[in-house]
Each structure stands twice: as C-alpha cells, then as structure tokens.
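Take a look at the structure set out below.
Omission of a single protein chain aside, the complex is shown with its protein chains in their original locations.
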Amino acid sequence: MPVMAFPRPIITLLTDFGEADAYVGIMKGVMLGILPEVQFVDISHQVTPQDVQQAALILSTAYSYFPAHTVHLVVVDPGVGGQRHPIVLDTPHGRFVAPDNGVLTYVRLLEPSSKPFVLDKPRFWRTSPSHTFHGRDIFSPVAAHLASGVSPREMGSPLEQINMLPLRPLEVTPTAIRGEVIRVDRFGNAMTNIMRLSWVSEHELELQPLSVVPGLEAPLRIDARQTRITCSWHTLDRIYRTYSEVAIGQALALVGSNGELEIAVNRGSASDALALKVGDPVTLHLLS
Amino acid sequence: MPVMAFPRPIITLLTDFGEADAYVGIMKGVMLGILPEVQFVDISHQVTPQDVQQAALILSTAYSYFPAHTVHLVVVDPGVGGQRHPIVLDTPHGRFVAPDNGVLTYVRLLEPSSKPFVLDKPRFWRTSPSHTFHGRDIFSPVAAHLASGVSPREMGSPLEQINMLPLRPLEVTPTAIRGEVIRVDRFGNAMTNIMRLSWVSEHELELQPLSVVPGLEAPLRIDARQTRITCSWHTLDRIYRTYSEVAIGQALALVGSNGELEIAVNRGSASDALALKVGDPVTLHLLS
Partner (left out) sequence: MPVMAFPRPIITLLTDFGEADAYVGIMKGVMLGILPEVQFVDISHQVTPQDVQQAALILSTAYSYFPAHTVHLVVVDPGVGGQRHPIVLDTPHGRFVAPDNGVLTYVRLLEPSSKPFVLDKPRFWRTSPSHTFHGRDIFSPVAAHLASGVSPREMGSPLEQINMLPLRPLEVTPTAIRGEVIRVDRFGNAMTNIMRLSWVSEHELELQPLSVVPGLEAPLRIDARQTRITCSWHTLDRIYRTYSEVAIGQALALVGSNGELEIAVNRGSASDALALKVGDPVTLHLLS
C-alpha cells in the first residue's frame, strides 16, 4: 500500500474555459487518473477567450509564489488542432505545459536558464487525441506525468526557441517614463507595465530594469514626492505607500503588490472613477 | 497513525448553486467531516437554476473522464422537500448521488448495467434534515460515505426504475439528419445532439447510434466533403477536422471533442456570428 510522500505534487491551471462548462473538471479527471495524489490550484479560468497576452501576464505574476516543483498547466489555445506545437518549459522555479503560441513569453524572459521541449511523444497523451481539445488529450496527461516525476526529456525533444509575443517597451527620457495600463482587477485597480519598483527609504524608490518590459537601461532612483503621474485625462500628485494615505474616494498612485506602478482609488474603483482601461497610456513624470 | 491508501477517494460536484453563496463550501465542510482525505473536483456550479436537463447533459459529457471509483454528487433539485426521492446510481464507471428528477437520465442510458437505489436510511444523513437543503443534509453525507466505502445497498434499497427526462430523437431520412443545438459554450461554440461521429479515414466519418438520442438505427458512413449543414439561416459547406482549416472569422462545422457535430467560428463565436442558441434546429444534409 503506497503512502503519500512529500513534496506533494501540485498542478496549477490557467485557462480561458470559464467555470460554466465541464472542461476544467474533465481535465482534472484525466489528471487524477494518472496521478491520484495531485493537489490542484486554479489560477484563473476567466481569461478573456483566446487572449494569449492576458494569460501570459497573469501567469508571470503568479508562478513565483508556488513551490519550485509545481507544474503550471496553461490552456489558452486559439490555434488548437493547427500548426502550433505543445511544449514544456523547464525552469528552476516551476515547469510549464502550454501551447507554443507566446503564452510563456514572460516566464521565458524571467527565467533565462529555462529549457523548452516540444512534446512529440504521443505515448504520453490520451489515445486518438481530438482536434479541438488538446487541453484534455495532450496537455493534461503531460502535466500529470510531469508532476509524477517523468522528465521533460522523456516526453519531448529539446527546442531551440519558443514563440514569443512582441514586447511593448517603456519610453524612457530623463524626465519621464511612459508605459501603459496592462490589467484592471476586480476592485478597479489599474496595474501598469512600469514595474519592479521598490521602496529603498522613506521617500525614495528604486526602479529596476526588467527583461519583459525593456526600455530602462540601469536602475533609477526616484523621489516619490517629486513625481507626477498622468493617465487618461487625470494627473496624480505623487507616489504613495498605501491606499489609506489619501481620503476615501480619492485617486492615487502607489506601488502595487507585484512592484508595479498602480493607479487606485481608496475604497473605490480607479477604473470607474478615471475611466481607465487596458492599453491606456500612463506617464510617470520625474520632477527633480 | 493511519496513512492514505490509493485510490484516493474522489467526489465531483455539479450544482446550480453558483459560487457567490456559501452552499458549495458548506457541502464540502460536511463531507470533510466524514471523509477527511477526499479529493473534490468541481464540475460546474453554474447550471442555470433548476435546469435539470442542462445538468443531465453536462454530467453525461464529463463523468467518463474520471476514475471508475469516483462519486459524482449532483444537486440540481427544484423539488427539494417534496415527493421526489434521493437516489444512488451504481455503475461500472462511477457512482452517482442525486435527486430522482431525471438528472441521471443520460448516465442511466449510457450505462445499461447500472443499478439504482432509493436512499431510505436516515442514519447516513445529517440529523433532522432541513426541508430546503438536502444537498447539505442528505446528498453530501451519502456521497462521503459512498466514497469512503459504504455500499449503496447499505444506504438504500434497490429500485426498479428511475425518473427519466423525455428524449428528443433525431429525424433521420436517407438524405438528412435533423437535430438541434444542445449547448453553447463560453467560446460561442454550438454543440448539437448529432453525436458519436468519428473519423475513420481522411475524408470519411462514421455516425453511430446512441441510446440517449434515438432515431438512427445503424451506423452510417458519411463523406465529409459531401455534406452541407444548415442551422438558423446559415449554410455551411462541409464537415472539417479543426478550426484552423478555415480562415480566421469564418464559420465551420466540425467534430467536437465529445464526437458531436459542432458549429464554430475560427477564433470567434458562432453563437454571436450566427445567432445560435440552445434548441435551434441543425440539419446535416447528405449529398452523396
């Protein structure tokens, strides 16, 4: 009688399947048939249908909080049944199973030592895979085998490069950094691609270069009080530490939980109040 | 100190409770009190409130992907507190706990050797069950006991027949098969009840009789190129293998992941583009 050894295998799921249909449950059923002791964690199933860019972004903000032995299964797959290949990306901070359509772009950049493999060994798939649901027939069984200890090398062949989404660089001048809104969350907080900000003293921030958003060449010190942020038709006076530093209902800029410049309203919705949406330009003006 | 033996017990949940209220969590709490080592899998909690037909359909497409020892708990129960009985259906490919209101119709037909039991042993229920939430007070404890090894026979009495929903047969003529849209998924793909289609050669399909959708007497060979599909006001030229065989934005008919005739739009929504909804007639014309 086998017993459960730790670390217990973990598989996360990120899809655009929604929760109304049985697709996610079916994938879990397939994986439980291969690896009964797996722990599933749903990252999100509400990616906008077929929005590879959005899924890539969500994945890049989530994976690093999981144990390194976690397998991340990503099925946002508008090209299912076509020419795109199924791949595994092996990194020191997680292994990723996904279609090769750019959804692993940011992980690949954040994990320079990562190794991609094309999945070309059908004996690890369900027999007679469908042409419309590789999530069930290819990606799920591979994720389960991976989490159970089969190596990427057994299930695929090394790949030189994977498909990458085009990057949107920051525009950096001596007096301003121009980025954009990349996500609006349920609270109406707008996250921007001006990322990797951290507080280094009471009033001083450091902005560091980040491979996924090129444009900045070297770390930059910023006096939070000597900034002005413009977005949409609005101007915000400086970068704060937390929501409650301004009055209830007031808009502010602050450093979000992933180090990004975030536009918010204390106990309200910046998206509603400032009419912000994904793609809107945001400029961080450096006054000093 | 007991250790976990495999196969680990699995309970799936299919309800119309939504995810905003605590109902699903409460049922899981009750089951964990009986069977701490259970693995839950949510099939869906977004069944249209009280839509027994829809739940029956979702269940029938999902259960076969789970290990055979899985217990499937279905709580779509408009008649709670009234005359309908709680039942267990024991099959070689899963055990099902549900109200006897027709929600197990398709499983019953797909599993001819299945055995139904009426749940008439209150000692396996919560004490003083409510009149409004049998999901918590009867179905959940029974599902947990079942998954922990108690036999259906201990918890109920054999039943001759269960309540069945009326079936909607296909209309089959020498030149056409007429069915209907039975589900539209999150992507806007429309699934029809022209089911159990499979590719047998490059251009040839086989359509096999299926107990849950009567009307076809014997297997039928179909040349995919010699078909025309009409639905709503639209005509589609043939059956394809996968979305990417047509241009982006173009509508097509193909074989869906459960073997059903599916109407889709490559990287778009057939439901939007063709104004398709559940119940719309779909005809597969056989030209050769």
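The letters A and B name the chains in turn, as written, and every chain counts its residues from 1.
One rule holds for everything that comes next: contacts are C-beta pairs under 8 Å (C-beta built on N, C-alpha and C of every residue); 3 or more make two chains touch, one makes a residue touch a chain.
Because the structure is a prediction, the values reported are computed rather than measured.
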Checked against the full complex, the residue among A:Q39, A:S157, A:T173 or A:T235 that touches the missing chain is A:Q39
Specify the residue from the set A:M31, A:I58 or A:I162 that touches the hidden chain. A:I58
Missing-partner contacts on chain A, residue numbers: 3-8, 10, 12, 19, 39, 41-46, 58, 61-62, 65-67, 70, 183, 185-188, 241-244, 254-257, 262, 267, 269
Considering the whole complex rather than only what is displayed, give the residues of chain B touching the chain that is not shown. 1-4, 16-26, 28-30, 32-33, 36-37, 40, 49-50, 78-83, 130-133, 136-137
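Definition applied: only the chains that are shown with their structure count from here on.
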If you average the CA atoms of chain A and of chain B, how far apart do the two points sit, in angstrom? 33
